[in-house]
Every structure is written in C-alpha cells, then in structure tokens.
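Right after this comes subunit A.
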Amino acid sequence: MLKIDTLTKRFGDKTAVDAATIHVTEPRMIGIIGRSGAGKSTLLRMLNRLSDATEGSITFDGEEITALRGAAKRDWQSRCAMIFQQFNLVPRMDVVSNVLHGTLNKRSTFATMFNLYPQSDIHRAIEILDRLGIAEQAPKRAEALSGGQQQRVAIARALMQDPRIILADEPIASLDPMNAQIVMDALRRIHEEDGRMVIANLHTLDTARRYCDRVIGMRDGRIVFDGTPAQLTTGVARDIYGAGADFSEAATSTAIETLDSHEARKAKAYV
Partner candidate 1 sequence: QEITEFRIGILGGENAQDRMNSYQCLADYTTEELGVETKLFAPADYNGVIQGLLGGTIDMAWLGASAYAATYLQDPEAVEPVMVKVNLDGSIGYHSIGFARKDAGITSLEDMQGKVFGFGDPNSTSGYLIPSIEIPQAGEGITMEPGEYFADVVFTGGHEQTIVAVNNGDIDGGVTWADGQGNWEDGYNSGALRKAVDAGLVDMNELVEIWKSEVIPEGPVVLRTALPADVKEKMTTLVDNLYETDPECTYGVFAGDSLGAKPVTHATYTSIVEARKAEIGG
Partner candidate 2 sequence: MSAADLDLVKSQADALFSRKRLFAVGLPGVILAYFVYIFFAFDLPGLAQRANWDNAVTLASDSWSYKTHVTRENGSGEMEYAVEGERKGAYPDGQRPDWVTGDDVITVDLGGGTLVRLLPDRRTEVEIPEFGLIKAQAEGREITTNLTGDLPDWISASSRRVGITTPEGRVTITGSKTEVFNYFPGWELFWFTFDSPYHGHGFGEILFGDRIDPDRGNIAGAVSDWWNNAMWRHRDVAWAIGETILMAFLGTMGAAMLALPLSFMAAKRFAPVMLIRAATRRLFDFVRGVDALIWTVVLARAFGPGPLTGTLAILITDTGTFGKIFSEALENVDQKQIEGISSTGAKPLQRYRFGVIPQIVPILLAQILYFLESNTRSATIIGAITGGGIGLMLTQAIQTQKDWEEVAYYIVLIVGMVMVMDSLSGWLRGKLIGRSD
C-alpha cells in the first residue's frame, strides 16, 4: 500500500535523505532508528508532505503523494497524521480544541475560526481522550499538562484525523520512562485495535525491538537496515549507530525495566 521510491532530500550540499526505498504492503508498526542527523525526521516530514522531496516518489494505494498540491496535499495530510517529539500542540488552547484541530481539514476555514465544530466532533474528541485515559483533562489548557499527557493529546489529535497512517517523530524522546511507556503502549494499541499503519522514529533500540513489527535503520541519510526486530543484532546496531566496540545499548535506553537495572549496570561500567 505504501511505496517509497528512491526518495531524496537535499539541503544545499547536504543530502539529508539519500535514495530511500521502502515498500510496505500491509498496515504494520514500523520503527525507524538511527543516530541524530541520520535523516529520520526528514523522511517522516516528506511523508507527511511538511517538506517537499528533492527527488523520488511516494505512492500510497496507487496515488502519487509527492505530486499533490494545495487542497489535495492537505487532504493527504489529513489522512496521514503526525506526532512530534515536542508535541506541537497549541499551548494556550484547551485540550479538546487541540484534539478538534484534527478535523480542520474537513471543516470550512471560516467555521473553524469561530470555533463552530459540530457537537458530534466534540463528543468524539472526548471519547478519544477517554480511550487514552485523559478525559478529565479535557477543559484544561494544553500547557498545563505534563509531557506525557500532552503527547497523548497529540495522539488524540492524530486519531481525530481518523488517518490511515500515523507518523511519529521520536514521540517519547522528551518523556520520562514512565510516560514513554504509556505513550508507546497507546501507539501499539491503536495499531493493533484500529489496524492503522504506524511509522515511528525512535532513538532507542530496545523500544524499537519491543514495539515494532519491522525496524528500519538509517545512517547518513541512507537505509542501512530493514528487517524484523529479531534480525537486529548488536552487530547490526553497531553498524547503524556507527559506534565502536564500547557501544552499550543501554546508553540509549529509556524503557523502565532497563532503567531499574541501570544504576547497577552503570556502577559496573565504572568498576
């Protein structure tokens, strides 16, 4: 259903994404890993059409995505929700309004500017919030919420779009381990229950291993690994991260069970 073909993005001299080719035939939960600057965000932004590709193409169910312009492009964006590391909510607005922003594309500009959302949308927004366990926060301002709660609001906004694909750009990078787990669990559950495709940039190996059906590794803009979590050995990970022999997976871990043994392991490292 999703076909990415030699997709390339250049910023001046710098090639951020270099001829990436990915084929996805059924809704899967896919993790993209790679170190900082590998091009993960750039790839996702091109998928959502937040930025234009320099070369190559994206097709979804036969439709050429890279060629879309104007309203058609926005329509694609409404079908392909995106979640950001910094949540990217409107901090001074209340939670329900933020979730309702997921319907902007379907409603007239004028109506949305005057807050004229249909009641059914408002109710659905609250149901989605309830599904993510934060319905009580509905009337609060987004900025008053904790990071984990804000990210769940962002997921709710994504669900409000009722998208075929959910893209998530390091959704847990600014969260503490407890919240990270809640958010990843939510994404997985959405994938499983609704059958939506989820593509998530992750900077921790173990998260990718634990939650994803398929892992893609990027390095310097190129796709250097594409396989199941099982195929992702420490050797492969070393290749992806370009690390030496001192590479320790735990150094990038944020999962809670890892953390519990962290202190001990770190102490060991000092010995």
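A quick word on the picks: all candidates are chains of the complex that A comes from, given by their letters.
To be clear about the criterion, a contact is a pair of C-beta atoms (placed from the backbone, for glycine too) under 8 Å apart; a residue touches a chain by one contact, two chains touch by 3 or more; residues count from 1.
As the structure is a computational prediction, the values presented were derived from the model and not from experiment.
> Please find, within this complex, the candidate from 1 or 2 that touches subunit A.
For subunit A, the touching partner among the candidates is 2.
> Which residues of subunit A touch candidate 2 once you look at their complex with the stated criterion?
Those residues of subunit A that touch candidate 2 are 94, 96-97, 113-117, 119, 122-123, 125-127, 130, 133, 135-136, 138-139.
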